[in-house]
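This structure is in structure tokens; I'll ask about it shortly.
With one protein chain removed, the remaining protein chains of the complex are shown where they sit.
Now for subunit A:
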Amino acid sequence: MDLTASLGLVAPEIVLSLSGLVLLLLAAWGGDKGARVISVAACVALGGAFALVAPSVCAGASGPDTVAFGGQFRADAFAGLAKLMIFAASGAALVVAPRFFERLDSMRAEFPILVLFAALGMSIMVSATDLVTLYIGLELNSLSAYVLAALLRNDERSAEAGLKYFVLGGLASGILLFGMSLTYGFTGTTNFGGIAVAVADGMSIGQMFGLTFVLAGLAFKISAAPFHMWTPDVYEGAPTPVTMFFASAPKVAAIALLARVSLEAFGSQAGAWQQIVIFAALLSIVIGALGAIGQQNVKRLLAYSSINNVGFILIGLAAGTAAGASAMMVYLAIYVVMTVGSFVAVLLMRDADGNAVEGISDLAGLSTSRPVLAWCLMALMFSLAGIPPLFGFWGKFVVFQAAVEADLVALAAIGIAASVIGAFYYIKIVKVMFFDEPADTVKGAADTPHWALLALCALLISPLGYLLTGWLGSLADMAAASLALAF
């Protein structure tokens, strides 16, 4: 495979990195006054990358034609689908951010650029077929994310979130690197294909340790229990648009990466990682559900909700089949929409002075004071709880179907029974909004981009979303097929 072909395959990444660098120069020259223009330009760059990726997803690209740089990188349909979600979620974060930061008088030109670099890192992560590429992508994303979390310099909580994220993220990277070095030491290669060959006849103790540490490091990134502790604090402390970004795009990237490591590199030794994934899945579902019950802050609650949802996504991975991977991608797509929608709703919660309010009690009686917002948020909550006919049910449905088809009936039964605990706190928000006496806290003026995004998300998770099941399912199936056919 020659260099031009390889460069062609990484065109979306090239677009992102070049535009990131150019915008960085412009920002350095123009200062924060041009932040809005740079945001728009970054959105355009993401849109361009999106358009470059889309054809490979629709065509179900797979096979040797998608491999670039001698097996370091693969631009197959699986990576493509994940990239589409990542770019869309990043774009959403760019759309909602300016209003939020301008109100605090701290809109900085660095924000869109950092998001752009984080998106680039994630894009590399999902395409990585080598441990080294994986690490480069992961760190590019993480370093951007640490800065993003601490973007509100004058806000103590934001600084704390950044620091906490940095320290714990550094630890997780260390664990991941340790696992990678063990894997390299005991298999003699960093390439996923090479690892697959090396472990084909069973795993040695050293390889097992390597795998375990790699999974632990990645579990931190997707905030799966028991590596979830940082999530509520970081989600609460980070500026809301950044939290929205953290809860959506990096989750997609890290889960797709986890799937690729598990299914491609260690695909022949499913038994070795399946039990770890099942354990993490069930623990995440239960901890996510129980932890959310006592929360008073909407963002913390959504943090636990994301832990809970990651548990369900991992059930799809635990199935260890192409159907499971496909189900996982469908769930992720729906999850991104629900997450973006929920955080946009949080962004719309403002008091009369335009300051953000985040307490659950501030939502009291929202259905009488702001009916449209309340109905959208109700739809999102029932959707997150997985109650039909809202579209969130479909995500749970496909992962449980995959688990049952893979003979993991007990896992499915426990997982779905635990989802009832989760339903409790979702319907609590509905209760606060619809049953309680109005608190009249939330009355801030509306912003068009926010409303448009919320309307779009609400429409997608409404029962109309089921009309997309065929299209989404076939995209995810093609993506999973491109993964399973890996050599």
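The working rule: contacts are C-beta pairs under 8 Å (C-beta built on N, C-alpha and C of every residue); 3 or more make two chains touch, one makes a residue touch a chain; residues count from 1.
Simple rule for what comes next: contacts and distances are computed from a predicted model.
**Q** Looking at UniProt, which of "Phosphonates utilization ATP-binding protein PhnK", "ABC transporter permease subunit", "NADH-quinone oxidoreductase subunit M" or "Protein-methionine-sulfoxide reductase catalytic subunit MsrP" names the chain we cannot see?
**A** UniProt lists the chain that is not shown as "NADH-quinone oxidoreductase subunit M".
**Q** Among A:A11, A:A54, A:I387 or A:A439, exactly one should touch the missing chain; which is it?
**A** The single option touching the absent chain is A:I387.
**Q** Would you indicate which residue among A:L290, A:I416, A:L459 or A:A481 is in contact with the undisplayed chain?
**A** Within the whole complex, the residue contacting the unshown chain is A:I416.
**Q** Given the full complex, what residues of subunit A touch the hidden partner chain?
**A** Residues of subunit A in touch with the missing chain: 367-368, 382, 387-389, 393, 397-398, 400-401, 404-405, 409, 412-413, 416-417, 419-420, 423-424, 427, 430-431, 434-435, 466-467, 469-470, 472-474.
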